[in-house]
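The complex appears here without one of its protein chains, the remainder shown in place.
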Amino acid sequence: MKPKVLIIMGSDSDSPIMQEAEKILKQFNIPYDITVASAHRSPERVVQLVAGAEKKGVEVIIAGAGAAAHLAGVIAAHTILPVIGVPIDSSPLKGVDALFSTVQMPPGIPVAAMAIGKAGAKNAAILAAQILQFKNSSLSKTLKAYKKKMALEVLKKAKKIQKRY
Amino acid sequence: MKPKVLIIMGSDSDSPIMQEAEKILKQFNIPYDITVASAHRSPERVVQLVAGAEKKGVEVIIAGAGAAAHLAGVIAAHTILPVIGVPIDSSPLKGVDALFSTVQMPPGIPVAAMAIGKAGAKNAAILAAQILQFKNSSLSKTLKAYKKKMALEVLKKAKKIQKRY
Amino acid sequence: MKPKVLIIMGSDSDSPIMQEAEKILKQFNIPYDITVASAHRSPERVVQLVAGAEKKGVEVIIAGAGAAAHLAGVIAAHTILPVIGVPIDSSPLKGVDALFSTVQMPPGIPVAAMAIGKAGAKNAAILAAQILQFKNSSLSKTLKAYKKKMALEVLKKAKKIQKRY
Amino acid sequence: MKPKVLIIMGSDSDSPIMQEAEKILKQFNIPYDITVASAHRSPERVVQLVAGAEKKGVEVIIAGAGAAAHLAGVIAAHTILPVIGVPIDSSPLKGVDALFSTVQMPPGIPVAAMAIGKAGAKNAAILAAQILQFKNSSLSKTLKAYKKKMALEVLKKAKKIQKRY
Amino acid sequence: MKPKVLIIMGSDSDSPIMQEAEKILKQFNIPYDITVASAHRSPERVVQLVAGAEKKGVEVIIAGAGAAAHLAGVIAAHTILPVIGVPIDSSPLKGVDALFSTVQMPPGIPVAAMAIGKAGAKNAAILAAQILQFKNSSLSKTLKAYKKKMALEVLKKAKKIQKRY
Amino acid sequence: MKPKVLIIMGSDSDSPIMQEAEKILKQFNIPYDITVASAHRSPERVVQLVAGAEKKGVEVIIAGAGAAAHLAGVIAAHTILPVIGVPIDSSPLKGVDALFSTVQMPPGIPVAAMAIGKAGAKNAAILAAQILQFKNSSLSKTLKAYKKKMALEVLKKAKKIQKRY
Amino acid sequence: MKPKVLIIMGSDSDSPIMQEAEKILKQFNIPYDITVASAHRSPERVVQLVAGAEKKGVEVIIAGAGAAAHLAGVIAAHTILPVIGVPIDSSPLKGVDALFSTVQMPPGIPVAAMAIGKAGAKNAAILAAQILQFKNSSLSKTLKAYKKKMALEVLKKAKKIQKRY
Partner (left out) sequence: MKPKVLIIMGSDSDSPIMQEAEKILKQFNIPYDITVASAHRSPERVVQLVAGAEKKGVEVIIAGAGAAAHLAGVIAAHTILPVIGVPIDSSPLKGVDALFSTVQMPPGIPVAAMAIGKAGAKNAAILAAQILQFKNSSLSKTLKAYKKKMALEVLKKAKKIQKRY
């Protein structure tokens, strides 16, 4: 199947974080490509991946990077597709550098910033599904079911923990 | 025309910021509703606006709020539509409070966080257009033209400023 | 006995933190309910719990949450009972995100923010007792005794450590 | 009438901030005393005010201070009454120093921290009312009416601003 | 011998940090008292220790505390002796809360703030010696010798590490 | 009279801040020298001033600087006199850079850090007096009187502001 | 003359800051080009400018940008020339975003980060001169003279301000 989402991570060491996005895309049955490209060490590759993605019909790009996380911004500079940025906690500054680098984009070039780390990677995939639902209405059902299931899981956990004293 | 985007701001004092989003939506010819609702002072109204928006066919919700900016997160809790959050610099903490409250969403409920303030409000509308293009291909052309124009404007400004010494 | 305090935590993983509040309530003989509800994953449940608590005669609500900790603020939006918020250190930002999300409430809807983590959870229960004492004067005695005991414990520890060189 | 609330500010320059608390207490018809006392420049006075307040039947103490805002913590060390702390933005650090000094209390001695500045001062008075309602049920009605009025004011502002494009 | 320095720590858990101060005082042959007292849990004890110290001829007070570290400020409020504050990293905020609480003292009541943690505890004792030298000129010699020894130790370490490639 | 205190500021633009220190020294009748020297632009001058100060019998050095405020640390490296550092808010980082540069001294070389800005400059002079009192007992009386006067001024301001509603 | 330095700013609004670099280059008689190019709005232009600069014999590139300041990093990705980055205070985060985005470069692609704002722009030009001196020894003389002059200016200012009381 043609990929609908392209996940790019700035370094292979970001892989354990970005797997959270993969899990959701698989669970939601959304075809995706995942690869590594650095905005700084392989800038041409980033531009080529973005151009290639547009040709293949990719509709959302997810970029995960740490430190001076320029990856999502550089991708957004080269496309009109929605770009979702996942700041990664991989420097002594605990991800606040990656967050500021990802979210503080100048007017004209948006990046949809997610939370730092695993929560952000997972949410990037859910946001991708929320965007893709407009051309794939089965995704709307999947998302509604997922939302219900989350509420039920909270309830289940509540039942285990709750008590009265 | 039926609105495609709903803009909610937490307080009427956020209006000068959120007008940056309105300008882009008008320029891109995207129908929208804009209103005020507070996650804290009028929580039922927020829930009703979200439900009403889904019924009217709104496809993207933009939420702007300052301080403990819970608005975007509360909206995201009640919908599977993409929610874009604009943190607003309206407390002594200069928007870093609103940024953390908007972006650090838990796994399962994404909010697409933008930059603090006017840059973020403008980019929220552009991201909305990037999402809406999948059902309205004329928006893809608009976005491409806008991107070209931005590059040309940089060139024009460069020509005014650049010099050799 | 009817619960006087309701403790809600945003996730079952917050349980080891919120147990600090439980220990104090038990020690002070204050009946309480404790449960899990997420402002984002189960928003209706939060509203129902608050409404139910008011009916049961609960007089103070304690909410513990991490990251974009909206829980206490969302609860406060739905009640006129005092709401005490415990920011939890569960993201790479070490709880400063949860603190700002909890404390920076807009005018009109207070949340009584405590310290990040276990100290805050313990203090939430003591503050609850300080509030409940106005209808239960035995609590005033308990609080005074607890305060004296703390001073004595400091003295005891001082005696172990203090020396002259 | 006997004061139910004591407001102490660390410096007379904090007065424009703390007036937000006064406005609410007057509006809610809650008798209060307001004065100045510094935890550092007049520590004995702080202790005497707290002891005097307890004797007069004060039930809640509100403390506003900036910079190394020790005032609320020092008060809390000397009483079992609920102490509400308002961090004030009066140093180059923009109130983040006062916030950390106010909220990061050690286990055993809670301070209910409010938002930095005017929002926090206003909310301190509302929280005081939420606490006092347990011995004065007319305050419950006042608080409910106030909450409704806030929602209506949001609606009124929404009507002025909202539009469809 | 009569103590010249009084070390107070806010909690017995601060002992491993404050031992750095003890080591220097012993090495410099400066008599001291060390004890535990909490500004919040045992405020009277703090005031009594300060008054007692003045009577015994103590000339410098060192206070170590974490979180909302009010201890040094509270001591400084009750004495005209120089007070040295050591912020301790004992909360999720990694000592930045203790640093701001210690250093941001209002005009009129100085606290000499040291670095966070062990470096600060060691330096507190050295600063105490620098102050005490004015009445004990043998300390000037000790301090000069210590300074020389530090430079020599750097040289020694340099010799182990330095190389040319 | 021979100077007892040397005030060095890193730039003449720091003068309005450091005048707060001068006012106290004059009021306390403590002879002082004040001058400008930059740790970066005139490092030899700094070393010479320190050496000269020691010869003249100066007993305390106060250093005020902004941004990467190395001045106090560089002075401390060259003397065994107590060095008091005043971080100045003169960069976009609002003095937090100067604070960290001043306070985070490595083990062995203490700097007594004061609050950022005018409060810190004033307190630097008071701390100097607290240190100098050990060879000049009239200063002890001055300090006690000053402390009393501060408490009285609080009382005076309290009387203007305090009211009962 | 052929330019030796290329200054690129991300927006024409950065011009008042970057003029500090121009002043020094003119004063040091170093030929330069200055222009505008945005890493996000005109990414191709950035790449072309860098390639063109290398051809023209430019030896140092200075990049000034605010917010998510990716400009210096993107330039560094495309050249082996030394790249100096000037973070600019143009967002509510006061330049700390631009600083982290500029300085936290991943291993392999250095950017020489300067101070935020005007100080940084001026120093960027001085660092450029320090680099260029290796092929232009007259610059070494210029730099030495400049350094001396700075020390003299400090002395001159000191003479105006210094006094003894």
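Which chain is which? They are A, B, C, D, E, F and G, in the order written, and residues in each are numbered from 1.
The rule we apply is simple: a residue touches a chain if its C-beta (ideal position, glycine included) is under 8 Å from a C-beta of that chain, and two chains touch if they have at least 3 such contacts.
As the structure is a prediction and not an experimental result, all values here were calculated from the model.
A.B. asks: When the whole complex is taken into account, which chains on show are touched by the absent chain?
C.D. replies: So, taking every chain into account, the missing one touches A, E, F, G.
A.B. asks: Pick out which of G:V46, G:I88, G:I131 or G:A158 touches the chain that's been left out of the picture.
C.D. replies: For the chain that is not drawn, the touching residue is G:I131.
A.B. asks: So one chain is hidden, and I want to know which residue out of F:I80, F:L93 or F:V154 touches that hidden chain in the complete assembly.
C.D. replies: F:L93
A.B. asks: In the full complex, which residues of chain G touch the absent chain?
C.D. replies: Missing-chain contacts on chain G: residues 20, 59, 80-82, 84, 99, 103-110, 112-116, 118-119, 122-124, 126-127, 130-135, 140, 143-144, 146-147, 150.
A.B. asks: May I ask you to list the residues on chain A that touch the chain which is not drawn?
C.D. replies: Missing-chain contacts on chain A: residues 3, 9, 11-12, 15, 22, 25-26, 31-38, 41-42, 44-45, 67-68, 91-94.
A.B. asks: To test your reading of the contact rule: which positions on chain E touch the chain that is missing from view?
C.D. replies: That gives, for chain E, the contact residues 89, 94-96, 115-117, 119, 147, 150-151, 153-155, 157-158, 160-165.
Please note the rule applied: only the chains that are shown with their structure count from here on.
A.B. asks: The D-E interface: which of E-F, B-C or B-G repeats it, judged by over half of the contact pairs being the same residue numbers?
C.D. replies: Repeat of the D-E interface: B-C.
A.B. asks: Rounded to a whole Å, what is the gap between the Cα centroids of chain C and chain E?
C.D. replies: Chain C and chain E have C-alpha centres separated by 34 Å.
A.B. asks: Give the residues of chain E touching no fewer than two other chains, as numbers and ranges.
C.D. replies: Each of 11, 38, 41, 67-68, 91, 93, 103-106, 108-109 in chain E touches at least two other chains.
A.B. asks: What's the complete list of touching chain pairs for this entry?
C.D. replies: After working through each pair, the chains in contact turn out to be A-B, A-C, A-G, B-C, B-D, B-G, C-D, C-E, D-E, D-F, E-F, F-G.
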